[in-house]
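A short write-up of the structure that comes next.
After this line comes subunit A, so read on.
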Amino acid sequence: MSQIENVHTKARELLESQAVDCVIGFGKGTTGGSRPLFVYGPEGVEDLIFDETCAHNLAKYLLNRKGKTTAVVLKACDARAVNLLLSEHQIERDKVYMIGVVCPGIKENGEPRDTCLRCGQRTPVSYDYLAGEPEEATVDAELQYKGVAEMEAMSMAERKAFWEAQFDRCIRCYACRQVCPGCYCDECFVERLDPLWVGIRIAPSENEMWNAMRAFHLTGRCIGCDQCERVCPVGIPLSLLNRKLEKEVYETFGYEAGMDPEAAPPFATYKKEESLGFGE
Partner candidate 1 sequence: MVNEVLSPYREAVDAVIEAGGEALRQCYQCGLCTGTCPWNYLKKFSSRSLIHQAQLGTADFESEETWTCVTCRACVARCPREVAIIDIMKALRSIIAEMGAGYMPESLRVTLKNIAGAGNPLGEPAENRHQWAGDRKYPEQSELLYVPCCVSAYDPVARRIAQATAAVLDQVGVPFGVANEPERCCGESVRKAGNESLFAALAQHNIETFSRQGAGRLLTSSPHCYHTFLNEYPDLGGRFDVLHYTQYLAGLLREGKLKFGKELNIKVTYHDPCYLGRHNGVYDDPRELLRGIPGIELVEMDDYGPDSICCGGGGGRIWQENVKGERLSDLRLDQALATGADVLAVACPYCLLNFEDGVLTTSASIQVKDITELVREAL
Partner candidate 2 sequence: MARIGVFICHCGTNIAGTVDIPTVVEAAQNMPMVVYAVDSKYNCSEPGQAAIRDAILENRLNRVVVAACSPWMHEKTFRKAVASAGLNPYLAEMANIREHNSWVHNDKQAATDKAIEIIKMAVAKVSRHEELFPKALPITKRALVVGGGIAGIQTALDIANAGHPVVLAEREPSIGGRMSQLDKTFPTLDCSSCILTPKMVDVMQHPNIKLMTYTELEQVEGFVGNFKVTLRQKARKVDHAKCTACGLCWQKCPEKVDSEFDLNLGKRTAIYIPFPQAVPPRPVIDTANCRYQKYLDFTAEGREGKAPPKCGICEKICPVGAIDWEETDELITEEFGAIVAATGYKPFEPGGYTELGKGKFADVITGLELERMMSPAGPFNGEVKRPSNGEHPKEVVFITCVGSRDKQRGRTYCSKVCCMYIAKHAIMLKSHDPEVNCYVFNMDVRTVSKDYEEFYEQAQLSGATYIRGKVSKIRQEGDQLIVRGEDTLLGEIIEVPADMVVLAVGMEHSEGAAELAQKLHISYDVNGFFVEAHPKLRPVETRSDGIFLAGACLGPRDIPETVSQGSGAAAKVCGLLSQDFLTTDPLVSVIDKVKCAGCLLCQDICPFSAIDSETLRDGRTVSVVNESICKGCGLCVAACRFGAANLHGFTQEQLLAEVLALWE
């Protein structure tokens, strides 16, 4: 059976047995691609699709379904998001049924996403059921931090100018935040009135503060799905921020978010003897 047929069978089984109230998967969109699809009964199961247009990270939707039983179709990066949410106690493991799919690598406008070119995972790290045959991609190590390395090679002034130009376009629509599985504050720091960390202006200084702190809040938490970059209506290369921090986290602490829900994230622990370059 093909992967999507397996998804159909599993989704039908889960809904019929009322093991879950809802299956979140991908359906056909109106503009040639796919979109998230919520299936509440066995009759809707056939509408589920999975192909290389299925770019969304559906783990985000689990945050709206706390306390309810949900099955969700997960690519490798999405499964890491589920692990992140599990490790942060945002969802309960026994309320989530993880239908893993083997990801062919997502394409946008027929071209593979940069994110997917960098990703060595085709098979999710965690799942309750795997609909496809496990496989791994081999990735050119140089791609891992492509872009980040180029940024690092720039001069301070060039980097500053680069980000000024990028953040200048930001319209603070918060799509990056809304789509991010790691962003789930009841009230985002950027919208707080007291303390007023960031004013309401949609202007360079505020935009920069917003983008910088949002990225920093994801230190050691970004699972690399790059949804933020995908949805940005003005094309700010947001993954360059997150990937820089993930690079630092990985090189310093050997940690990758969402790979193991049991591992202590970098800011939740420390080593007395570690030397991090501050005066010791």
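Miscellaneous remarks
Assume contacts are C-beta pairs under 8 Å (C-beta built on N, C-alpha and C of every residue); 3 or more make two chains touch, one makes a residue touch a chain; residues count from 1.
These made the cut because all candidates are chains of the complex that A comes from, given by their letters.
Given the structure is predicted, the values throughout are model-derived calculations rather than measurements.
This complex places one of the candidates 1 or 2 in contact with subunit A: number 2.
Against candidate 2, in their complex, subunit A makes its touches with residues 66-67, 88-90, 184-187, 189, 192, 194-197, 217, 264-265, 267-269.
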